[in-house]
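Structure in C-alpha coordinates, see below.
The complex is shown incomplete by one protein chain, all other protein chains being positioned as in the whole.
Showing chain A:
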Amino acid sequence: MTHAATHSAPQAGSANLLLVLLKARTFIALILVFAFFAFAAPNFLSTANMVIMSKHVALNAFLAIGMTFVIISGGIDLSVGSIVGLCGMVAGWLVLYGIDLGLGWSIQFNTVEICLIVMVVGVLIGGVNAFLITKLNVAPFIATLGTLYVCRGAAMLFSDGRTFPNLNGNPEYGSDTFRLIGAGNVLGLPISIWMLIVVALIAAYIARRTPLGRYIYAVGGNERGAALSGVKVNRIKFFVYMFSGLCAALVGLIISSQLVAAHPATGQAFELNAIAAAVLGGTSMSGGRGRIGGTIVGAFVIGVLSDGLVMMGVSSFWQTVIKGLVIIAAVVVDQAQQKLQARVALQAEAGK
(Lines give C-alpha, C1' and ligand atoms only; values in the text may rest on other atoms or scores of the structure.)
Protein backbone atom coordinates (compact mmCIF):
# COMPACT_ATOMS: atom_id res chain seq x y z
CA MET A 1 0.00 0.00 0.00
CA THR A 2 1.60 3.19 -1.07
CA HIS A 3 -1.52 5.24 -1.55
CA ALA A 4 -2.30 8.04 0.76
CA ALA A 5 -5.56 8.89 2.44
CA THR A 6 -6.90 5.39 2.87
CA HIS A 7 -8.79 5.23 6.09
CA SER A 8 -7.65 3.44 9.20
CA ALA A 9 -8.41 -0.21 9.58
CA PRO A 10 -11.65 -1.16 11.34
CA GLN A 11 -9.92 -3.07 14.14
CA ALA A 12 -9.04 0.27 15.68
CA GLY A 13 -12.75 1.16 15.70
CA SER A 14 -13.32 1.40 19.42
CA ALA A 15 -10.19 3.43 19.90
CA ASN A 16 -11.32 5.69 17.08
CA LEU A 17 -14.75 6.22 18.66
CA LEU A 18 -13.11 7.08 21.95
CA LEU A 19 -10.82 9.44 20.10
CA VAL A 20 -13.75 11.23 18.47
CA LEU A 21 -15.39 11.63 21.88
CA LEU A 22 -12.17 12.92 23.37
CA LYS A 23 -11.66 15.37 20.53
CA ALA A 24 -15.17 16.74 21.04
CA ARG A 25 -14.76 16.82 24.80
CA THR A 26 -14.84 20.60 25.20
CA PHE A 27 -18.01 20.75 23.18
CA ILE A 28 -19.54 17.90 25.19
CA ALA A 29 -18.52 19.69 28.37
CA LEU A 30 -20.23 22.84 27.11
CA ILE A 31 -23.46 20.96 26.43
CA LEU A 32 -23.32 19.32 29.85
CA VAL A 33 -22.70 22.62 31.60
CA PHE A 34 -25.56 24.15 29.65
CA ALA A 35 -27.96 21.33 30.43
CA PHE A 36 -27.02 21.43 34.09
CA PHE A 37 -27.65 25.14 34.51
CA ALA A 38 -30.85 24.98 32.47
CA PHE A 39 -32.25 22.86 35.29
CA ALA A 40 -30.38 24.27 38.25
CA ALA A 41 -30.58 27.99 37.58
CA PRO A 42 -33.96 29.59 36.89
CA ASN A 43 -34.07 32.03 33.95
CA PHE A 44 -30.79 30.60 32.69
CA LEU A 45 -32.25 29.86 29.27
CA SER A 46 -34.06 33.20 28.88
CA THR A 47 -33.08 35.28 25.84
CA ALA A 48 -32.03 38.19 27.97
CA ASN A 49 -29.65 36.03 29.95
CA MET A 50 -28.25 34.46 26.80
CA VAL A 51 -27.42 37.89 25.38
CA ILE A 52 -25.80 39.08 28.60
CA MET A 53 -23.82 35.89 28.91
CA SER A 54 -22.60 35.96 25.34
CA LYS A 55 -21.46 39.54 25.86
CA HIS A 56 -19.38 38.37 28.81
CA VAL A 57 -18.02 35.44 26.87
CA ALA A 58 -17.16 37.63 23.88
CA LEU A 59 -14.69 39.70 25.88
CA ASN A 60 -12.74 36.67 26.99
CA ALA A 61 -13.08 35.02 23.60
CA PHE A 62 -11.40 37.95 21.83
CA LEU A 63 -8.38 37.74 24.07
CA ALA A 64 -8.36 33.95 23.85
CA ILE A 65 -8.25 34.02 20.04
CA GLY A 66 -5.17 36.23 20.09
CA MET A 67 -3.69 34.13 22.87
CA THR A 68 -4.29 30.94 20.88
CA PHE A 69 -2.09 32.12 18.02
CA VAL A 70 0.61 33.21 20.44
CA ILE A 71 0.55 29.88 22.28
CA ILE A 72 0.51 27.86 19.05
CA SER A 73 3.62 29.75 17.95
CA GLY A 74 5.30 28.57 21.15
CA GLY A 75 5.00 31.80 23.15
CA ILE A 76 2.76 33.35 25.77
CA ASP A 77 1.28 36.84 26.08
CA LEU A 78 0.72 37.98 29.65
CA SER A 79 0.24 41.60 28.69
CA VAL A 80 -3.23 41.40 27.11
CA GLY A 81 -5.14 42.33 30.29
CA SER A 82 -3.04 45.45 30.70
CA ILE A 83 -3.41 46.33 27.02
CA VAL A 84 -7.19 46.16 27.56
CA GLY A 85 -6.88 48.65 30.41
CA LEU A 86 -4.51 50.98 28.57
CA CYS A 87 -6.52 50.93 25.34
CA GLY A 88 -9.70 51.67 27.30
CA MET A 89 -7.98 54.70 28.79
CA VAL A 90 -6.71 55.85 25.39
CA ALA A 91 -10.25 55.56 24.03
CA GLY A 92 -11.67 57.45 27.00
CA TRP A 93 -9.09 60.22 26.65
CA LEU A 94 -9.76 60.60 22.94
CA VAL A 95 -13.53 60.77 23.49
CA LEU A 96 -13.25 63.30 26.27
CA TYR A 97 -10.34 65.51 25.21
CA GLY A 98 -9.08 64.56 21.75
CA ILE A 99 -5.40 65.25 21.22
CA ASP A 100 -4.27 68.53 22.74
CA LEU A 101 -1.83 70.40 20.49
CA GLY A 102 -1.17 73.14 23.00
CA LEU A 103 -1.98 76.84 22.48
CA GLY A 104 -5.63 76.05 23.06
CA TRP A 105 -5.87 73.89 19.94
CA SER A 106 -6.88 70.28 19.97
CA ILE A 107 -7.85 67.66 17.41
CA GLN A 108 -11.16 65.89 17.99
CA PHE A 109 -11.98 62.54 16.45
CA ASN A 110 -15.09 60.71 15.36
CA THR A 111 -15.86 57.17 16.51
CA VAL A 112 -14.21 55.40 13.58
CA GLU A 113 -11.01 57.38 14.00
CA ILE A 114 -10.96 56.71 17.72
CA CYS A 115 -11.37 52.99 17.11
CA LEU A 116 -8.56 52.98 14.55
CA ILE A 117 -6.18 54.87 16.81
CA VAL A 118 -6.89 52.56 19.74
CA MET A 119 -6.37 49.51 17.52
CA VAL A 120 -3.05 50.92 16.34
CA VAL A 121 -2.00 51.38 19.96
CA GLY A 122 -2.81 47.74 20.71
CA VAL A 123 -0.92 46.53 17.64
CA LEU A 124 2.09 48.68 18.53
CA ILE A 125 2.28 47.27 22.04
CA GLY A 126 2.12 43.78 20.52
CA GLY A 127 4.93 44.89 18.21
CA VAL A 128 7.00 45.93 21.22
CA ASN A 129 6.45 42.48 22.73
CA ALA A 130 7.57 40.84 19.50
CA PHE A 131 10.59 43.14 19.22
CA LEU A 132 11.71 42.22 22.73
CA ILE A 133 11.23 38.52 22.01
CA THR A 134 12.77 38.29 18.55
CA LYS A 135 15.41 41.00 18.36
CA LEU A 136 16.45 41.25 21.99
CA ASN A 137 15.97 37.57 22.74
CA VAL A 138 13.90 38.05 25.90
CA ALA A 139 11.83 35.01 26.91
CA PRO A 140 8.16 35.59 25.99
CA PHE A 141 7.04 35.08 29.58
CA ILE A 142 9.39 37.79 30.84
CA ALA A 143 8.94 40.21 27.95
CA THR A 144 5.16 40.22 28.22
CA LEU A 145 5.32 40.28 32.02
CA GLY A 146 7.31 43.48 31.64
CA THR A 147 4.82 45.05 29.25
CA LEU A 148 2.03 43.91 31.58
CA TYR A 149 3.43 46.18 34.30
CA VAL A 150 4.39 49.01 31.96
CA CYS A 151 0.95 49.16 30.33
CA ARG A 152 -0.90 48.96 33.61
CA GLY A 153 1.22 51.72 35.04
CA ALA A 154 0.75 53.81 31.91
CA ALA A 155 -3.03 53.36 32.17
CA MET A 156 -2.90 54.63 35.74
CA LEU A 157 -0.74 57.61 34.72
CA PHE A 158 -3.30 58.66 32.11
CA SER A 159 -5.81 59.74 34.74
CA ASP A 160 -3.80 59.57 37.92
CA GLY A 161 -5.68 56.38 38.67
CA ARG A 162 -9.10 57.94 38.30
CA THR A 163 -11.92 56.83 36.04
CA PHE A 164 -12.84 58.70 32.86
CA PRO A 165 -16.62 59.02 33.33
CA ASN A 166 -19.44 59.81 30.90
CA LEU A 167 -17.91 58.79 27.60
CA ASN A 168 -21.02 59.92 25.76
CA GLY A 169 -19.07 61.69 23.09
CA ASN A 170 -19.97 64.82 21.26
CA PRO A 171 -22.30 64.86 18.23
CA GLU A 172 -20.34 67.83 16.87
CA TYR A 173 -17.25 65.68 16.47
CA GLY A 174 -19.16 62.55 15.48
CA SER A 175 -18.01 60.69 18.57
CA ASP A 176 -21.46 60.30 20.10
CA THR A 177 -21.74 56.91 18.38
CA PHE A 178 -18.93 55.55 20.59
CA ARG A 179 -21.52 54.13 22.98
CA LEU A 180 -23.01 51.97 20.27
CA ILE A 181 -20.00 49.62 20.18
CA GLY A 182 -21.08 48.25 23.54
CA ALA A 183 -24.77 48.98 23.48
CA GLY A 184 -25.89 48.73 19.86
CA ASN A 185 -27.70 45.82 18.29
CA VAL A 186 -27.79 44.60 14.70
CA LEU A 187 -30.41 42.01 13.74
CA GLY A 188 -31.03 41.37 17.41
CA LEU A 189 -27.43 40.60 18.27
CA PRO A 190 -25.10 42.97 20.15
CA ILE A 191 -22.42 44.59 17.98
CA SER A 192 -19.67 43.06 20.11
CA ILE A 193 -20.99 39.60 19.23
CA TRP A 194 -20.90 40.47 15.53
CA MET A 195 -17.36 41.69 15.96
CA LEU A 196 -16.42 38.45 17.66
CA ILE A 197 -17.95 36.41 14.86
CA VAL A 198 -15.98 38.36 12.28
CA VAL A 199 -12.68 38.15 14.18
CA ALA A 200 -13.17 34.47 14.92
CA LEU A 201 -13.92 33.66 11.29
CA ILE A 202 -10.89 35.60 10.11
CA ALA A 203 -8.67 33.91 12.71
CA ALA A 204 -9.97 30.46 11.83
CA TYR A 205 -9.42 31.20 8.16
CA ILE A 206 -5.86 32.32 8.83
CA ALA A 207 -5.18 29.18 10.85
CA ARG A 208 -6.60 26.75 8.34
CA ARG A 209 -6.25 28.19 4.89
CA THR A 210 -3.28 30.55 4.74
CA PRO A 211 0.46 29.92 4.66
CA LEU A 212 0.75 32.35 7.56
CA GLY A 213 -1.38 30.04 9.71
CA ARG A 214 0.62 27.00 8.69
CA TYR A 215 3.84 28.80 9.58
CA ILE A 216 2.49 29.67 13.03
CA TYR A 217 1.99 25.97 13.71
CA ALA A 218 5.40 25.11 12.24
CA VAL A 219 7.23 27.71 14.33
CA GLY A 220 5.54 26.41 17.49
CA GLY A 221 6.24 22.80 16.59
CA ASN A 222 9.92 23.20 15.72
CA GLU A 223 11.39 26.63 15.38
CA ARG A 224 14.76 25.46 14.01
CA GLY A 225 13.14 23.12 11.54
CA ALA A 226 10.77 25.84 10.39
CA ALA A 227 13.63 28.29 9.92
CA LEU A 228 15.60 25.75 7.88
CA SER A 229 12.51 25.21 5.74
CA GLY A 230 12.58 28.86 4.81
CA VAL A 231 9.94 30.14 7.25
CA LYS A 232 10.65 33.71 8.36
CA VAL A 233 10.28 32.95 12.03
CA ASN A 234 10.62 36.50 13.33
CA ARG A 235 7.93 37.79 11.01
CA ILE A 236 5.54 35.11 12.24
CA LYS A 237 6.22 36.07 15.83
CA PHE A 238 5.63 39.73 15.08
CA PHE A 239 2.28 38.80 13.57
CA VAL A 240 1.02 36.73 16.51
CA TYR A 241 1.91 39.29 19.17
CA MET A 242 0.55 42.18 17.12
CA PHE A 243 -2.65 40.24 16.47
CA SER A 244 -2.95 39.52 20.17
CA GLY A 245 -2.47 43.22 20.87
CA LEU A 246 -5.19 44.04 18.34
CA CYS A 247 -7.62 41.65 20.02
CA ALA A 248 -6.87 43.26 23.38
CA ALA A 249 -7.44 46.73 21.93
CA LEU A 250 -10.88 45.65 20.67
CA VAL A 251 -11.77 44.42 24.14
CA GLY A 252 -10.62 47.74 25.61
CA LEU A 253 -12.91 49.58 23.19
CA ILE A 254 -15.88 47.36 23.88
CA ILE A 255 -15.59 47.53 27.66
CA SER A 256 -15.16 51.31 27.83
CA SER A 257 -18.10 51.70 25.48
CA GLN A 258 -20.29 49.27 27.41
CA LEU A 259 -19.56 51.01 30.71
CA VAL A 260 -19.54 54.50 29.15
CA ALA A 261 -16.45 54.96 31.28
CA ALA A 262 -12.81 53.96 31.27
CA HIS A 263 -11.18 52.69 34.41
CA PRO A 264 -7.42 52.10 34.47
CA ALA A 265 -7.72 48.83 36.42
CA THR A 266 -9.93 47.25 33.75
CA GLY A 267 -8.71 43.94 32.44
CA GLN A 268 -6.76 42.79 35.45
CA ALA A 269 -6.16 39.00 35.28
CA PHE A 270 -7.94 38.81 31.93
CA GLU A 271 -4.82 37.17 30.48
CA LEU A 272 -5.32 34.23 32.81
CA ASN A 273 -8.89 33.68 31.62
CA ALA A 274 -7.69 33.89 28.03
CA ILE A 275 -4.99 31.28 28.64
CA ALA A 276 -7.53 29.08 30.41
CA ALA A 277 -9.96 29.29 27.47
CA ALA A 278 -7.22 28.42 24.98
CA VAL A 279 -6.04 25.46 27.05
CA LEU A 280 -9.59 24.24 27.62
CA GLY A 281 -10.05 24.36 23.87
CA GLY A 282 -7.15 22.01 23.32
CA THR A 283 -4.26 24.41 22.70
CA SER A 284 -0.96 22.91 23.75
CA MET A 285 1.20 25.10 25.93
CA SER A 286 4.30 23.62 24.30
CA GLY A 287 3.22 25.02 20.95
CA GLY A 288 2.28 23.69 17.56
CA ARG A 289 -1.24 22.57 18.40
CA GLY A 290 -4.59 24.30 18.90
CA ARG A 291 -7.71 25.47 17.10
CA ILE A 292 -9.66 28.71 17.04
CA GLY A 293 -12.96 26.81 17.22
CA GLY A 294 -11.78 24.93 20.28
CA THR A 295 -10.74 28.15 21.95
CA ILE A 296 -14.17 29.73 21.36
CA VAL A 297 -15.86 26.70 22.88
CA GLY A 298 -13.39 26.88 25.76
CA ALA A 299 -14.24 30.52 26.34
CA PHE A 300 -17.94 29.60 26.40
CA VAL A 301 -17.35 26.82 28.94
CA ILE A 302 -15.60 29.24 31.27
CA GLY A 303 -18.14 32.01 30.71
CA VAL A 304 -21.22 29.81 31.09
CA LEU A 305 -19.73 28.16 34.13
CA SER A 306 -19.06 31.41 35.97
CA ASP A 307 -22.34 33.10 35.00
CA GLY A 308 -24.34 29.97 35.80
CA LEU A 309 -22.71 29.59 39.18
CA VAL A 310 -23.44 33.23 39.95
CA MET A 311 -27.09 32.69 39.05
CA MET A 312 -27.21 29.66 41.29
CA GLY A 313 -25.87 31.80 44.10
CA VAL A 314 -22.64 29.84 44.54
CA SER A 315 -20.07 31.84 46.44
CA SER A 316 -17.36 33.42 44.34
CA PHE A 317 -14.74 31.53 46.33
CA TRP A 318 -16.22 28.23 45.24
CA GLN A 319 -16.51 29.53 41.71
CA THR A 320 -12.78 30.07 41.60
CA VAL A 321 -12.10 26.59 42.95
CA ILE A 322 -14.42 25.01 40.39
CA LYS A 323 -12.87 26.95 37.52
CA GLY A 324 -9.42 25.73 38.54
CA LEU A 325 -10.57 22.12 38.75
CA VAL A 326 -12.16 22.31 35.30
CA ILE A 327 -8.93 23.61 33.78
CA ILE A 328 -6.86 20.86 35.40
CA ALA A 329 -9.32 18.20 34.29
CA ALA A 330 -9.21 19.55 30.75
CA VAL A 331 -5.45 19.25 30.55
CA VAL A 332 -5.45 15.74 32.05
CA VAL A 333 -7.98 14.58 29.47
CA ASP A 334 -5.97 16.30 26.75
CA GLN A 335 -2.90 14.27 27.68
CA ALA A 336 -4.91 11.07 27.49
CA GLN A 337 -6.14 12.07 24.05
CA GLN A 338 -2.61 12.78 22.81
CA LYS A 339 -1.42 9.36 23.93
CA LEU A 340 -4.34 7.59 22.32
CA GLN A 341 -4.03 9.59 19.13
CA ALA A 342 -0.33 8.80 18.80
CA ARG A 343 -1.05 5.12 19.35
CA VAL A 344 -3.81 5.00 16.74
CA ALA A 345 -1.60 6.78 14.19
CA LEU A 346 1.31 4.43 14.91
CA GLN A 347 -0.93 1.41 14.53
CA ALA A 348 -2.25 2.75 11.26
CA GLU A 349 1.26 3.35 9.91
CA ALA A 350 2.60 0.02 11.18
CA GLY A 351 -0.47 -1.87 10.02
CA LYS A 352 0.06 -1.49 6.31
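In this text, contacts are C-beta pairs under 8 Å (C-beta built on N, C-alpha and C of every residue); 3 or more make two chains touch, one makes a residue touch a chain; residues count from 1.
We take it that contacts and distances are computed from a predicted model.
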| item | value |
| --- | --- |
| Hidden chain of the complex, named as in its UniProt record, picked from "NAD(P)H-dependent oxidoreductase", "MoaD/ThiS family protein", "Carrier domain-containing protein" or "Sugar ABC transporter ATP-binding protein" | "Sugar ABC transporter ATP-binding protein" |
| Which of A:Pro42, A:Gly161, A:Gly225 or A:Gly324 contacts the chain that the document leaves out | A:Gly225 |
| Among A:Tyr217, A:Phe270 or A:Phe300, residue touching the chain not depicted | A:Tyr217 |
| For chain A, residues in touch with the removed chain | 1-8, 209-212, 214-215, 217-218, 221-222, 224-232, 288-289, 342, 345-346, 348-349, 351-352 |
